[in-house]
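Only one protein chain is missing from this complex, and each of the others stays in its spot.
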Amino acid sequence: MSAQLWVSVVQIGCFFGLVALGYYLVLEGADFFNFALGPFAMFSGLTASWLMAQQGWPLGFAAVLGIAIAAVLAVVTEVALVRPIDARTGGGELPSLIAVVAVLFAVEQLAGTLFGRQLMPGRSWLPDTTLDLGFVTVDGQTLVLVACTLVSFTGVWVWMRKSKYGRILRAVGSNREAARTLGMPVGRVRLVAFALAGLVVGLAGQLFSAKAGVSFQSGFGWALSGFLALVIGGTGSVWAPLAGGLLLALAQTLVPYYLGSASLDYAVLAVAILFFALRPSGLFVRRVRV
Amino acid sequence: MTETTHDGPYLLEGTGLGKSYGGVHAVDDVSLRLSAGEVLGLIGPNGAGKTTLVDLLDGAQPADRGTLTIRGRRLGGPPSRRARAGLARTFQHPHLAHDLTVRENILLGAAAPKLAGVGGLIAGLVAGAFRPAGARFEGTLRRVAEALELGDLSRRCGDLTLGEQRLVEVARALAQEPSVLLLDEPFAGADSIGIGAISAAVRTVRAQGCGIILVDHNVDIVASLVDRVMLLRTGTVVFDGDPAECLASAEMQDVYFGTGGESVAP
Partner (left out) sequence: MSAVSVKESAGSFGWVRSAETARVLGTLVLTLGVIAWAGGDLFRQDLALLGATYALLALGMYLPFNLAGALSLAYSAYVAIGGYAVGLVATETGWPLPVAYLLGAVASAVLAVVLGFATRRLSGFYLAAVTLLFGVAFQSFLLDAKEITGGALGIGSIRPLTLFGGEVDRRSFIALTLLVVWIVAVAVDRVRRSPFGVALQSSRDVPAAVEAAGIGVPALRLTVLGAGAAIASVGGGLFTTANQTIGPDTFTLSLVMLAIFMPLLGGQGSAWGAVLGAVLVVELTFNLQIFERAGSLIFGIAVLAVLLIAPRGILGYAGQGARWLRGRLTRTGGTR
């Protein structure tokens, strides 16, 4: 395998890791998988691409607006949909799952209607920079992605340790009932977790659409990849999603390289079934962190 | 009547049953025998292991230790298999489908024997596609509904009071036409009419040769209804015998009023 492929592994892995970080935050705060995070990332990327290509916006403004919209979508999902449905159904898993799938579909269609249904290119944040490491050259966009990933993970890590809401989020993630009994603002922390997840995946969508382009249907695959990355990494630590993302990217690059393209999907399915069948609850058991 | 010599195997016999959670013995080395036409009361304070013991008999939880037989044949596996061998139960917290009607919840019990096993399920699925609602079980439904004075069967179970839900659960268990009936606190939350209906139903099925295990806090009701009492405390049997003797026994005083147990008004 050429060294250049490793650059690609790191790039894709960082992207998956960021989406998985979004899942992680919502999982800690609200105890469910927000599959709509993939489409939020798509919406962020597509908004910026459309603003730049069709409206002539500069990259900076377009990117900031795209990320902000992703966060707004995440917050609206929680306030207008997940919370009322949870309240009506008593917090069952299936209703929130269906609600999230409906959001996924609606956001996808909204993007398709607003921005058109074709693939749009993203724009690199550092188009003129490359880093030559001798055995391999790294393009500017990958450098930005890696840097933003490290900053995001470090930021969330510090936030969850130092800030009031971050610490409450960790407490809620460990034991929701206890947190509620202790009078912690569980609802507000949920909202913060959703918003933060929206920001993180919004950024991820910006950075990754420059590599592969983005279309209104990109979010579905991204959502699945992010979910897998989180499943592989686990929720034992803030950094686990990044490890999962890198592992998933490695597998996605290596398996087709050696075994052919369809084998990847078989391998993913087999691993998922084995993983879930053998460790039905083991993976998501959290250490008690007091 | 329990002291008579016994011909052949007991209806239900458990030997050395045990269940532990992380080193705590919820049920520890409990043996019990139930004859046909006998009502066995299972009493004891909260946490004594009554519901756990019912779960071990019914298979809702697998036992760590011990053996169980019904009419001398081994009884094991998931609850569905034990139900097919003749067991029926109610739950401490009623398990009813709230969106379905009283009639449909009882229908589950009445039709269950026909839906046993993969063959029964496929036959039930195919038959369901042709026959409108399960009219063939109407006789059973009517009989148990009248026995428990259930009234309007088209009410949603989610709209019932806790006491009414208990009646529906007992009706569902009776509709299975079991040979062993496990009732887990059937009187909790029931009003006097409900208590009367359940008591009468218990006497009726006992007369038909059903063996009944009755779990309750309410020692007065249990004493008036049962042939024999087992007193449980922290997972072990501390008294097994005549209800009147049990009420007067030192163990009873100790469990309910003494240092060992929490106080529960008899």
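Each chain gets a letter, A and B, in the order it is written, and its residues are counted from 1.
Quick note on the criterion: a contact is a pair of C-beta atoms (placed from the backbone, for glycine too) under 8 Å apart; a residue touches a chain by one contact, two chains touch by 3 or more.
Not measured: the values here are computed from a predicted model.
Participant: Using the whole complex, pick out the displayed chains that touch the missing one.
Facilitator: Taking every chain of the complex into account, the missing one touches A, B.
Participant: Given the contact definition stated above, which residue among A:A3, A:V64, A:L97 or A:L131 touches the chain not shown here?
Facilitator: Reading the full complex, the residue touching the unseen chain is A:L97.
Participant: From the listed residues A:S2, A:Q54 or A:T113, report the one that touches the chain absent from this view.
Facilitator: Going through A:S2, A:Q54 or A:T113 one by one, A:T113 is the residue touching the chain not shown.
Participant: What residue numbers in chain A mark contact with the hidden partner chain?
Facilitator: Here the touching residues of chain A are 32-33, 80-81, 84-85, 88, 93-95, 97-99, 101-106, 108-110, 112-113, 117, 217, 220, 224, 227-228, 231, 260-262, 264-266, 268-269, 272-273, 276-277, 280.
Participant: In the full complex, which bits of chain B touch the chain not displayed? Write them out.
Facilitator: 58, 60, 78-81, 83-84, 88-89, 91, 95-101, 104-105, 107-118, 121-122, 124-125, 127-139, 142, 152, 154, 172, 176
Everything below uses one rule, namely that only the chains that are shown with their structure count from here on.
Participant: Let me have the rounded angstrom distance from the C-alpha centre of chain A over to the C-alpha centre of chain B, please.
Facilitator: Taking the mean C-alpha position of each chain, the two centres sit 50 Å apart.
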